[in-house]
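Here the complex is missing one protein chain, while the rest keep their positions.
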Amino acid sequence: LEEPLIFEIGKVGETGVDFDRVPGAAAALPFQRSAPLDLPGLSEPETVRHYTRLSRQNYAIDLGLFPLGSCTMKHNPRLDEKVARMAGFADIHPLQPQQTVRGALEVISQLADWLVQLTGMHSVAMTPKAGAHGELCGLLCIRAALEARGDPREVVLVPESAHGTNPATAAFAGYRVESIPATAAGRVDFEALQARLGPDVAGVMITNPNTCGLFEPDLKKIADAVHAVGGFVYCDGANFNAIVGRVRPGDLGVDAMHINLHKTFSTPHGGGGPGSGPVVLSEALTPFAPLPFAARGPDGSVRLIEEEDAADGHSQAFGRMAAFHGQMGMFTRALTYILSHGADGLRQVAEDAVLNANYILRSLDDVLDAPFGKSGSCMHEALFSDAGFAGGLSTIDLAKGLIDEGYHPMTVYFPLVVHGAMLIEPTETESKASLDQFIGAVRSVASRAKAGDESLKSAPHFAPRRRLDETQAARKPVLAWQATGN
Amino acid sequence: LEEPLIFEIGKVGETGVDFDRVPGAAAALPFQRSAPLDLPGLSEPETVRHYTRLSRQNYAIDLGLFPLGSCTMKHNPRLDEKVARMAGFADIHPLQPQQTVRGALEVISQLADWLVQLTGMHSVAMTPKAGAHGELCGLLCIRAALEARGDPREVVLVPESAHGTNPATAAFAGYRVESIPATAAGRVDFEALQARLGPDVAGVMITNPNTCGLFEPDLKKIADAVHAVGGFVYCDGANFNAIVGRVRPGDLGVDAMHINLHKTFSTPHGGGGPGSGPVVLSEALTPFAPLPFAARGPDGSVRLIEEEDAADGHSQAFGRMAAFHGQMGMFTRALTYILSHGADGLRQVAEDAVLNANYILRSLDDVLDAPFGKSGSCMHEALFSDAGFAGGLSTIDLAKGLIDEGYHPMTVYFPLVVHGAMLIEPTETESKASLDQFIGAVRSVASRAKAGDESLKSAPHFAPRRRLDETQAARKPVLAWQATGN
Amino acid sequence: MRYLPLRDADRTAMLATVGATSIDDLFVDVPADARLAGPLEGLPLHASEMAVERHMAALAGKNLSAGSAPFFLGAGAYRHHVPASVDHLIQRGEFLTAYTPYQPEIAQGTLQVLFEFQTQVARLLGTEVANASMYDGSTACWEAIAMAGRITRRQRVVISSGLHPHYVETVRTMARFTGDSIESEAPRLEADPGDAALATRIDGETSCVVVQYPDIMGRIPDLPAIAAAAQGQGALLIVVVTEPVALGMLESPGVLGADIVVGEGQAIGVGLQFGGPYLGLFGCRSKFVRQMPGRLCGETVDAEGRRGFVLTLSTREQHIRREKATSNICTNSGLCALAFSIHMTLLGGTGLARMAALSHHRARQTAARLAEIPGVEIVNPIFFNEFAVRVPGDAREVVRELADRGILGGVSCGRLYPGHEELAQGLLVAATETTTPEDIEALGTALAEILA
Partner (left out) sequence: MRYLPLRDADRTAMLATVGATSIDDLFVDVPADARLAGPLEGLPLHASEMAVERHMAALAGKNLSAGSAPFFLGAGAYRHHVPASVDHLIQRGEFLTAYTPYQPEIAQGTLQVLFEFQTQVARLLGTEVANASMYDGSTACWEAIAMAGRITRRQRVVISSGLHPHYVETVRTMARFTGDSIESEAPRLEADPGDAALATRIDGETSCVVVQYPDIMGRIPDLPAIAAAAQGQGALLIVVVTEPVALGMLESPGVLGADIVVGEGQAIGVGLQFGGPYLGLFGCRSKFVRQMPGRLCGETVDAEGRRGFVLTLSTREQHIRREKATSNICTNSGLCALAFSIHMTLLGGTGLARMAALSHHRARQTAARLAEIPGVEIVNPIFFNEFAVRVPGDAREVVRELADRGILGGVSCGRLYPGHEELAQGLLVAATETTTPEDIEALGTALAEILA
């Protein structure tokens, strides 16, 4: 049965919510609406059924391994969801008097303490709303620091293999982006980087472990070189899951790094957010952290520093990243996750994540080309390419073939530095049995791809939909029901 | 992907639950276990995935119309689930001092008040755990009343069309069961019943509306006749959904009736329970109601009458139906449901349930034989037979064919008084659009059945499983994993 | 009316299809004088979700929840920590809003769960087979007695004094109408569970002996000895377990010789809920399987040879056998069985053992603290997680005074055994892994104050 749109199910004029009647005379306001909005209201039975049915057209972690490289699709503990729904967290207003939200401020402070210690940094800006927002926060701190010393600069260096958010963020922050090439071993080319450094370079943005799933062994050397010319090092923390508890970025010279709470600390992805991107900062950048922030006073209690207090010793704060104080709902989940694992468990997370990825790398490198696999182990994700596929088949066909095997595909065509890239991140929450079953499926589809099996071209065959026409969607966009636009 | 059993996923010796370590010396108890039980423990990710995947092999109300006649598969409001989980209801012990559970006793009392008023009866025994348990409670009240007047009797009369629980219950209560025939119009044969009445008859058990989906117009006459010979009338309240708010069984002479809270008052069926079967009682049976019960005192507060108080004026109570005080979790849900609908909404429930059933009856009686359809309207469910199917096809084949259309089948081969019966109860929570779609599907399969379409014999083709071998299952039962028994 | 999707325009169109002029036409079979003209008077009309939620929350707020107080109640209902994932999973609509799996092709989720549940329960109880659940422990206990009667064709039931008094009452009620003779007596406040005396009551007319393990006072009866005594007379041994977590530490009753083992499964996965819904566990020797009450799920294959599960042996059941059924049970405790099974899947045998060990440890700490209080005597020093203490004076009064101090201190024997003055000083105290040292100290301090 095909599921219709809500506009095809319900009628305008009806509603599925009961309200008490308003007694007395009708209101008279300027620009008062003459008729209710033309949106249908569905009864609860219709609503529950609609969304339940729709949900079943999705793939999700709860259904199976979700090997999207760099996205860290790991299990989301249900305790975290329960805690986030406690009335004391879910039902408090951001502008309540601080005396009535002591526990909330304590959550922010405890989480901040953990993030600082796990990264070996000096402080953390908690308010960014997602990873990309955190990148922006970090770059704005760098920019504020440079401006504070009267040394505005123009260029940010970004490796070819970076997430698209990195150059976009740098551009949004007003910088010119220049690319740094990669070595044959999939790392930043230190020589090329060093050659480009100069007084116009505000900083570099480096992902570590990088998007090839490899640790950047030269990071400390790079940081030293950047610092030597007065620049700063921004680290994209998307892959922190691979090293949490084993390496502290602060020990490698990083000045700023965002942490995707929905990756390393397992807040749910929810079909595309919400995220949360706290940014840990070095001592040099700390004075410029945005407002507001939670500060623990001498008596141990936590206070929120907002605009009204900023004048007292926080005057270099560069401003505000968003209204209110950040993604509280994600903070409670992340803190719950962190306390569940503890210092030992988080270290185990990194170890198991890396072990699982290497197990996949070695179990597939005979059927799939592993561009950097020969040179050693990987971190938390295994990178392959479509080299060797026959019959014009490429990465997309293997990906769609995997759907028919019951799996979500890996990240495809990223990083850009590898042709037909396939980036597999199993995460630490998959069992060996689960990996073995997945490996079997990939081997099967890979063999077909190498044999030029034509049927892969039209895969998936058994999903809720066959391949969708993305060209048509973009050429004449239909973005709302019956309102075909243009 | 086939979902393995938990015993095939997990390993014995592992666990998915963390506990603090027990310090100090090990315990020494008699019969202490030498090794942990041989049950595997799965990590939370494995567990969540296992049950999520399994759940998707089920059909459910949340997925579509669930037309099981007499089972009243209506929408389960989510507010009811939320309320039942409030700590003040979910996390209280049945033997807490009464001073600490005033709210819980109030819930029982408020629900009891509603049930008494909606049925026009005198009192209600709240403790029975499900409908069949309520039947037993009602019959035991009758038996206690008869014994109290020194007039034990031997026979209970049950119509042919009754649910199997009726005769089973009567037998369990120590009675001999005799059957009453049905008329051609699908009602109890009053003449035959009257002829059988005598001083050996303890009572009759009648379902109203009956299992043919018809109201018993002679119920009052029957009750008068039964009372005239000193017997009692038990009414099976499984179909109360059809008349709630429009008819009070108490006005028709009923002495006892159980109410399936999971039918009329929409507590969830949960794949087979829990149910809850409070029994409303006439004045004559009230003194014999089982312990414990909630009683409102002169000051308006509610007290639980248990064994310790029974001596004071409750000495005729026939005993206890079960430990503790009944299905509290279902009471909170049912009261929430009742308060949501109110007196007007409950009446609308009956009206819409009956209207929906008649709409189905009239929309299908040209393609399916409706044995009692010609004589008038039905109540909340529409009865059809497989008369006219060709090629050896019967009710089961239509039922399985409906599965391939995306629906759960109706109740089949019940009531027994109709050959190849198909009993369709749409309930009031289906929209007209939903009914129209279902009617279309039934019409389509019915046409194929009348044309003798061979492929129906092997339906379903598109379900998680094809037809299952029930004979093999019963001949050599395998009731536990690897413990093949016998 | 947010749960009713029909609109007035729909109703009008449908009445036309039906050929009725008004809804009243469809209720013509109802005698005129029994038709209600409108909504019942004196009752409230429909209300918004917000209003109903507030009303119910206000009632909930009048109760002192176990989690918000030092809590030591047991006596057949135990408070253990249930992982958050359990409640999350049982709320999936496909489990919550499904019916009994009568159409197995589209109910394999529920059926496989029941098959796994049966296996878990059978191993826990130490029996060869287990059914797909009963209402609760007390009704399961009666069903076991009735089943023993069918097997032995005898009617004399010998019940240990250690059986939960509500269970005894339930059994007595049923037996009053079936003619079984039920022999039981109240327990004593002493360490000896009375196994020897029990054995002497068994004779050649005894259908079964019913023993609770651990018993209502927390004592651990000698099952092998009782099994030998019963089976020597051709009687069956029925063992009742009201705290299944005990079986994480104690040997399973089936292994110790029980013929039928029933239990209250609430402690695992289900929660307190003021007494219901709970979960009846039922296991027995496989040779008795056709005399078992309740639903059974069995393994089979589908038309393509794939493994699948169905409800089976339904010829025992009321919907087929009618008055000749082994029981009248129909709806059981499906969702509670699911919750139990998920919790048990997370625990495994090892987790259960750890939960049991921690519960036992907390109970021992509690007993040690209470023993320090002048006038308080620990009745049975050997126990799993529940024990009886003797207090000076009526324990009912002590419980009330503890509640006044915000402490839920245990179950008084006076409440369980009204009229038994010899038990009035008895107080049953239970602990689990949820009990904290602070809870124990709070109880000890308050009790010392009350008794001072």
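Each chain gets a letter, A, B and C, in the order it is written, and its residues are counted from 1.
The working rule: a contact is a pair of C-beta atoms (placed from the backbone, for glycine too) under 8 Å apart; a residue touches a chain by one contact, two chains touch by 3 or more.
Please read all numbers here as calculations on a predicted model, not as lab measurements.
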| item | value |
| --- | --- |
| Omitted chain's touching partners, listed by label | A, B, C |
| Contact residue for the chain not shown (choose from A:Pro159, A:Gly237, A:Pro268 or A:Pro287) | A:Pro268 |
| Residue, one of A:Arg153, A:His314 or A:His341, that touches the chain absent here | A:His341 |
| Among A:Ala112, A:Ala130, A:Leu157 or A:Ile206, the residue in touch with the chain that has been omitted | A:Ala130 |
| Hidden-chain contact residue, picked from the options A:Thr165, A:Asn241 or A:Ser385 | A:Thr165 |
| Hidden partner chain, residues of chain B it touches | 11, 14-20, 42-46, 48, 52, 77-79, 81-82 |
| Chain C residues touching the omitted chain (full complex) | 2, 48-50, 53, 81, 83-84, 88, 91-93, 346, 433-434 |
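In this text, only the chains that are shown with their structure count from here on.
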| item | value |
| --- | --- |
| Chain centre separation (chain B, chain C; CA means) in Å | 20 |
| Centroid spacing, where centroids are CA-atom means, of chain A and chain C in whole angstrom | 46 |
| Where chain A and chain B are represented by their mean Cα positions, the distance between them in whole Å | 48 |
| Two or more partner chains touched - positions in chain B | 44, 48, 52, 56, 61-63, 75, 77, 429-431, 434 |
| Residue list for chain C, restricted to those that touch at least two other chains | 1-5, 46-47, 49, 83, 85, 88, 93 |
